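The complex appears here without one of its protein chains, the remainder shown in place.
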Amino acid sequence: MVIRHNVTRSTELLEPVVYSLSDHGKNKVNPPRPFEAIELGDVDRPLVNHDLPDLPDISEVEVVRHYTRLSRLNYAIDLGMYPLGSCTMKYNPKISEKVAAKIGNIHPGDTEAMQTILGLLSNLEAHLEEICGMDACTLWPAAGAHGELTGMMIIKKAMVERGEDRREVLIPDTAHGTNPASCTIAGFKAVKVPSGDKGYLEASTLRKLINEDVAALMITNPNTLGIFEQDIAEISELLHENGSYLYMDGANMNALMGIARPGEMGVDCMHLNLHKTFASPHGGGGPGSGPVLVKDELAPYLPMPWIVKDEEERFRLLTNAPQSIGMIHSGLGNLSVLMKTLSYISSLGGKGIREAAEVSVLIANYMKKCLKDSYYLPYDTPTLHEFVLTDKYQKERGVTTMDIAKALMDFGFHPPTVYFPLVVTGAMMIEPTETEPLDEIERFIDAMKQIDELSRKDPGAFSSIPRATPVSRVDEVWAARRLVLTWDMVESIMGEPPSK
Amino acid sequence: MSYVSLNQEEKERLFEKLGITNTGDLFKTIPERFLLERDLKIPGPYDEQTIESMLSSNPSRVVFAGGGIYRHYIPAVVDTIASRQEFYTSYTPYQPEISQGTLQVIFEYQSMMTRLMHMDVSNASMYDGATALAEACLMAIRAKKVKRILLSKSINPAYRSVVRTYLRSIDGLEVEEVPFDSITGQVDLDVLKKATMANKRSAFFIQSPNYFGIIEPMDEVASIMQDAAFWGIVVTEAISLGIMRPPGDYGPDVVVGDAQSFGNPPSAGGPLLGFFCTKREYIRSMPGRLVGLTRDKDGRQAFCLTLATREQHIRREKATSNICSNQGLCVLRAAVYLSTVGPRGLRTIAEQCASGARYLLALLGKRGIGTVFTGPVFNEFVLRIDDGSRERASQAGIVPGIRIDEYYPELTDSQLITVTEMNSERDCKWLLDIM
Partner (left out) sequence: MKFPEDLKYTKDHEWGRPDGNRLIAGITDYAQDELGDIVYIELNDKGSSIKQGEVFGTVESVKAVSELYAPASGTIVEINEALLEAPEIINKDPYGDGWMIVIEMEDRAELNNLMDSQEYRTYVEKEAK
């Protein structure tokens, strides 16, 4: 059955889909033509498609206006604060972008140019090892979730090499959803561990759950409540006595860099999120980078290729490490992100890195103090760089976390992370980061207080919020029921012609 | 420099409000023995000029390297749009009211990719072509319960390695390779036929143009695959779509690969742009983000992320994939690139690549230098190059393709040569000079 809907002009998109701008002959691009075009003969028949590729045919000025207009429908860090908890949306230094562009034209097969690059990457490995107190590193995972998966595969491989078939990985209930998903793909069974009333995993809980089938514990530290895992020493001891590994999700490393090193806490394997902690941009969803760091014991299993130095002091990529888990990416990794990280680290130096962590914790604690009377604070354990509030008080007035999030947009802010961690009902997870100016922090606090005020005075007002955004509240149910995922489906499902 | 915005006075004001005297008081929950009592051993801070000079490297003069990562001309428009900070410094579009820009770009990318591939749906992208292929294998296992993965041996070796890494811990699964004909460089159809007959619960993947640059006999492959449980086509040189038949026309279940060639520079090995296109019946089993059309409260059309219930943040250990990102900026670059070059531009660029390869092949032919395989090529081919020529090339600042005998020991001294519109007739003559 085809569901048809009449779409009237007044309800059209703010900016038309690129295909609807298309008309034959508008595109006048003049690509480079270094070769004389050769008539393709019989031998090349499989090459030839009589139809031109089905792309929009529009002029360059239309391309520029179209995408520039679209850019203006986005919120961005360069427009204001982005207090998404555990996402560390800090300012992205512009010099990093300039530096990354410099390596753009290098092909990884260009061995001479790659000498310099591999040298720089080798320095970056050393910096990350120093920050984390770990022994070895791979830079290739293309995102945090890719790093987690790589880490879990490393642990799986270590188990195989030890001749053990341990199946379980323990994961606290405050963990990000990628943790259990990564475990499953690596061949483990994810087992949920409850964090206690104080908001962190207590060693006594672990003692009850640990058994000889446990390969590892995957912990985020500080966790997604912003709380430092205070039993970490005992936890790592328990695990190691049991022959299990301690894995750390480094999503919240911004609170620890220069302050304390996971390696010294007994962490065996961990990943970083360079697009969070090390200020490379999120780019509307990627590319990120999720290097994995390990202790010596796990180093033989790191993915290939390895950056090594030969007798002539030249770098090369080793591709035949016998115990490695294998390759995880077809290029190298997200090199441009790695260069941005190197630029960021060089900008800050050792002292600057520590200062970033300190200020991120200082600002977060100040915000928490200012907001905890208006919003319910579910855990009163001291927090580091982020904290979680809930809609408990506002909900009694009929106003939910989602309403509060959308109301923040009308004040010109991106909302915090909402409804996460799952252990807290109606959670709002706030992480301001160290780069926010104090004025912006005060404006945010003020906005949150005004929203609380509004929930007392006129809770009904929230149903029509946000108003100041390019579109009003978006209907996710409509999208999920109809699944209009391409321009062609607009025609088949909505009965509108997809193009002229 | 530091990017902290607070001055000393402001910091002290916050200390006072929190009733503390120094930053140490903020970290009291960390056991004392874990507190680092020294500075990190990291040099710096450096100024911008120093950083720029420290962090740079120059490409060689003449480059004939490809093999999954390609150098193509990038119109100036692409860099201009991609550097819009509203795109560059935004987060994943989970809040659709303030992310319509990113969402619509992804929707347009999904629309363009499905039209180029002749497939029903495309996700919002993946890390690279190799992980997209690995995810396609996982989808085949999930949706069709296949027990054996057959990979054509002329699929990019890095892709095959990544697939093995991803699938290693799946119990009872076999991963096998289908050999290529040593003369044509195309898949051995007899072996393929026998292999698919022997086990109906297999998924087969083939790359065309393959790693040797050879175009596979896709009509024959498609007819063998008619009764297969699942099969897919891999495309690593996306520019080939400007001239070749859309892979979807052969009826595969998935088309996956890399679209880095669309407006993304090689960047010394990444970021790349994995794409994943499939048929409508797999929408609920596919990995990765999807953007769909919807409407807002006032009835105006808008976009949002949809079918999130497949994803890790809702389904956790039962998710279709652990992926939690897409290559947002690379998608933007691809969308702007494809809109800028348009239908005729993409055709011209593809023709230039094919013409350049034929120009170089003709020069080599005149010299009596033949290629390793006889099959038809798009813009890449395999040559034997001895150590002496390699040495001369390196001294002349020429990259004579990439070495492939490490992955195919039977192809001693073989080099994969790639020609694109970034090369010239003069480049080709230089290459000939060192041979």
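Letters A and B name the chains as they come in the text, with residue numbers starting at 1 for each one.
Here is the rule we use: contacts are C-beta pairs under 8 Å (C-beta built on N, C-alpha and C of every residue); 3 or more make two chains touch, one makes a residue touch a chain.
Keep in mind it's a predicted model, so treat the numbers as computed, not measured.
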item	value
Chain not shown: contacting residue from A:Asp410, A:Glu476 or A:Glu491	A:Glu476
Candidate in contact with the missing chain, chosen from B:His118, B:Arg201 or B:Arg315	B:Arg315
For subunit A, the residues touching the chain missing from this view	1, 476-477, 480-481
Subunit B residues that touch the omitted chain in the full complex	284, 308-309, 314-315, 318
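The criterion applied here is as follows: only the chains that are shown with their structure count from here on.
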item	value
Rounded Å distance between subunit A and subunit B, as computed from the means of their C-alpha atoms	19
